[in-house]
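A protein chain is absent from this complex, but the other protein chains hold their places.
The block that comes next holds chain A.
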Amino acid sequence: MKRLHLPRTLAAGVALLAAIVLAVLIIPLLSPYDPTAEDISSMLQPPSFVHPFGTDQLGRDLLVRVAAAGRVDLALMVGVELLPFIIGTAAGLIAGYYGGWPNRIITLLSDALIAFPFYLLVAVVAFVTGTGVTGIFLTFLIMGWIIFARTVKGATASLAGEEWVESARVMGFSDTSILLRQMLPNVFSQAVIVLVSDMVALLVAIVTLGYLGLGVTPPTPDWGTMIADGQSFLATRWWVSTLPGTAVVLVGIALALIGDGLNDARRQV
């Protein structure tokens, strides 16, 4: 058997993501500063040896804050995506395999939801639940499953027409067992690729909500609120907004590379 070589993009992406996760975990442990401790005597200082990323308007060390916010946002990104991923994959399997009315309902719902501007939905949900993590969870529960359902539905439907599925049915395998044992492993890799690229979009959304004041609520550090904090000093204190933003972009690049790499790896098989 030919040895599969790991796509370079995948390796680079995993390395970058690992580096970010490691940095986010370690920096708060090693840093002498507390991410929420205010120090009025060292307000808005530019990057230096003492404060490699500078300080913000309340004199908080930005390096440790960017790392602490990374912990919050990355954990949220993974946690929020889990349920939509499971629900969407299940819905896609069912709709793709059975067709008929489950298929019609999913198509209808996803068409209607996709036409609704995401940030408008977020705003309306935030109105109901108040700002904070609950709103983010709820919005993504409503919106997030669609993309998985669509992908899995398409993949399942094209598999369901194949002969081996028919023969499995004739041999007396139940639908549940065909779905879980045969279909799921076949469509799972595609769902995971979508998951990776969707996580980028989710992180961007979490950060945007923070920026709008509808997401993670202070004093919990979050990249979005940090960028919003810096907006009023943008002209003279560039580091307050740009550095947390760069962290978001780096995570985005890492995940995009992983997504591309997984895609390439799938095509090799």
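Convention: a contact is a pair of C-beta atoms (placed from the backbone, for glycine too) under 8 Å apart; a residue touches a chain by one contact, two chains touch by 3 or more; residues count from 1.
The definition used in the following text is that contacts and distances are computed from a predicted model.
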Report summary line: Name check vs UniProt for the chain missing from the figure, options "Peptide ABC transporter permease", "Ferrous iron transport protein B", "NADH-quinone oxidoreductase subunit M" or "Copper-exporting ATPase", returns "Peptide ABC transporter permease"
Query raised in the report: Of the residues listed, A:Val133, A:Val248 or A:Leu262, which one is in contact with the missing chain?
Result: A:Val248
Query - Touch list for chain A against the chain that is not drawn - result: 108, 111-112, 114-120, 123-124, 126-128, 197, 200-201, 203-204, 207-208, 211-214, 224, 227, 231, 234-235, 238, 241-242, 245, 248-253, 255-257, 260
